[in-house]
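Supplied in C-alpha cells, the structure appears directly below.
Excluded from the complex is one protein chain; the other protein chains are retained at their positions.
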Amino acid sequence: MSHKVSLTVNGTAHTREVEARLLLSDFLRHDLGLTGTHVGCEHGVCGACTILLDGVPVRSCLMFAAQINGKSITTVEGLSADGKLSPLQEAFRDAHGLQCGYCTPGILTTMTAFLAETPKPSEGDIREALSGNLCRCTGYQNIVDAVKLAAERMSAKP
Amino acid sequence: MKPAPFRYAAPASLEEALALKAEHGDEAKFLAGGQSLVPAMNFRLAQPAVLIDLNGLDALAYVKAEGGTVRIGAMTRYHTLQRDKTIGSKVALMAEALPEVAHPAIRNRGTLGGNLSHADPASELPAVVLALGGTLHARSKKGARAITAKDFFVGVLTTALANDELLAEIELPVFPPRSGTCFLEVARRKGDYAMMGVACAVTLDAGGACSDVHLAYCNAGETPVAAPKAAQALKGQRLDDKTARDAAEMAKGEIRPFGNVHASVDYQRHLAGVLTRRALIAAYGRARA
Partner (left out) sequence: MSTRSFGQPIKRNEDARLLQGKALFVDDVELPRLLHAAFVRSPHAHARIRGIDTSAAKKRAGVVAVYTAADLGDYWKPGPLLLPPPPIEGVVFNERTQVPLVKDKVRHAGEPVVLVIAEDRYIAEDAAGDVVVDYEALPAVVDLEKARDAKTGFVHDDLKTNVAAHVRQTKGDYAKAVAGAACVIKRRFLYDRGTSLPIETRGVVAQWDGKADRLTVWDTTQAPVFIRNGLAAMLNLSERQVRVIAPFIGGGFGPKIMMFYPEEVLLPWAAMKLDRPIKWIEDRFEHFFATTHERGQLHDAEIALSKDGRIIGVKDVFLHDTGAYDPYGLTVPINSQCTLLGPYIVPNYDSTFTALFTNKPIVTPYRGAGRQHGVFVMERLLDIAARELKMDRAEIRRINFIPPDAFPYDNQIIYQDFAPLVYDSGNYQPILDKALKAIGYKQFLEEQPALRAAGKHQGIGLVCYVEGTGIGPYEGAKVQVQGSGKVSLATGIGTQGQGHYTSFAQIVADQVGVAVTDVDVVTGDTDQFYWGAGTFASRGAVVAGNAVNDAAKVVRQKILRTAAEHFECAEEDLALSNGAVSVVGVPGKTVKLGVLADEANPMRGAVKPGTEPGLEATSYFGPEMGATAAGIHAMIVEVDPETCTLEIKKYVVVHDCGTVINPLILAGQIHGGVAQGVGNAFYEQLVFDDRGQLLNASLADYLIPTALDVPRMTLDHTVTPSPLNPLGIKGAGEAGAIPVGPLFAQAIEDALGLPGQGVELNEIPLSPSRLWELAGALAKIDTSATRVR
C-alpha cells in the first residue's frame, strides 16, 4: 500500500507516492535525487543524514517518508543559494573543517540550526552541539573552529 | 538495514489511534518519536505489521502544572521539555537528566511517552520518573487507568501496558519546599546510555534532617531500579559524607546490574556507590539552598 505525500524540499514542492517503509533518507536521496544527504549508519547515531524538518535537525534515517506529508524540509543542497556558500559553509572551507566530506552535510544542517539558536557560542557549546555527529577524518578541531568563525562573521554582519 | 514491510496508519485522533490498536493488538506498534523503534526496525529486530503514527496527535503534547502535580502529554518531545519553564522549576530532576539523553537531533524527535513505553532499563527518564514517584496514565478503547511508575516497568523493554493500551499522560508530583534533586550518570561518551546513572531526590524537615529520600538507577537491572532501603535508612538523618557513604553502600546491594561490553557488573555497582554518594550530597546542598 502506498501513501501520497506532498511536501516542500528546499523551497520546491513535491508530491509522490511512497511505500510505507521507505525511509526518509532513501526518499530524499533516491526518489528526489537529493544525494547530498548522506547515509552512514541507519540507526540514528552517526548524524550524517541529519536534515532540517520545519527548521529543526532530525535524523532522516529514523523517519519514514510517509510521515512527512505537509512538512517543509531543508537538506544540504538548500543551505546555499545559486552556488553562493552560506556563511557557515564558507567558514568550513576557510577553516578546513572537512576532509572526505561525507559527514559534512549532516554537520552543516545541525550547526545551521544551532547557530540560529546560539549566535554566540562558546567552544564547549559548539562541541556539545556537535557531539551527535560523528566525523572520522578531522578530529573535530577545525569543525569547531569553522563554527566559531561563522558565528563571529555572522554576528559582525547583522 | 531496511525495515520489513508494514502497514502505516496516521490516525487523526486519539480515539482513532486507540481503535486501531484495539483492532491489531500485539501486531501493531505505536510510532512516537521513533528514535528507538525505527533503529530496531532498520535492524529488523522489530517487525510490527502495523505502525500507528501518533505524530499527528498534537493534543498529546503539553506540559501543565495543576495543584501539586505536573502533567505531561506523552507526545511531548525532549526538546520541548528541556526548554519548558514548568519542568525547569517544578521538575528539576527531569530537567537535569534531559541533556544527558542522546543528542540534540534525537531530542528534537524523541518523546517522553515513547521513551517510557519503550522501557529501556538503561534509559535515563524511566529512572527519573521512578525516583519522582510518577503516575502513568494509560488509555485504551475500553477506558483509562493509572499505573504507578513502580508497577509500570515490568522487565527489559516490557511495561504493564496491555496490548490495546497507550501511555497518554505522565503525572509527576512536585516536591515540597526544602527539597533538592540531582541526576548523575557516567556514560562512555556524552549522549550514550549511561553505564550507571542515579536519580535522587531529598526532602528535609525543618531541622535539616532527611524526611523523604528517593533513589532510582538506570542500567542497574531489568527495569529502572529503586533503592528503597538506602532511602529509608536516611530518614531522620542528616546528610554528610558518612551517612551518604553508608546509604551508597546499601544502594549498591539493592541494584541488580548485569554488565555489558562497556562495564563489568562490579564496576557498575562501584559506580552506583560513587554516584549515589555524590548525588545525595548535591541534592542535600540544593535542598538547603
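Going in written order, the chains are labelled A and B, and every chain counts its residues from 1.
Throughout what follows, a residue touches a chain if its C-beta (ideal position, glycine included) is under 8 Å from a C-beta of that chain, and two chains touch if they have at least 3 such contacts.
On a predicted model such as this, the values are computed, not experimentally measured, just so you know.
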| item | value |
| --- | --- |
| Contacts of the hidden chain among displayed chains | A, B |
| Hidden-chain contact residue, picked from the options B:147, B:195 or B:231 | B:195 |
| On subunit B, residues whose C-beta touches the chain left out of the figure | 1-5, 43-44, 186, 188-193, 195, 261-264, 266-267, 270-271, 274 |
| Touching residues on subunit A - with respect to the absent chain | 19, 21-22, 29-30, 33-43, 45-46, 48, 75-77, 79-80, 83, 85, 89, 92-94, 96, 98-105, 108, 123, 126-128, 130-144 |
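Convention: only the chains that are shown with their structure count from here on.
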| item | value |
| --- | --- |
| Contact footprint of subunit A on subunit B as seen in their complex | 1-8, 10, 31, 34-35, 38-39, 42-43, 51, 53, 55, 79, 102-106, 108-109, 189-191 |
| Residue numbers on subunit A that touch subunit B, as the complex places them | 1, 3, 19-21, 23, 26, 42-44, 47, 50, 53, 56-59, 61-64, 66-67, 69, 110, 114, 128-129, 131-133 |
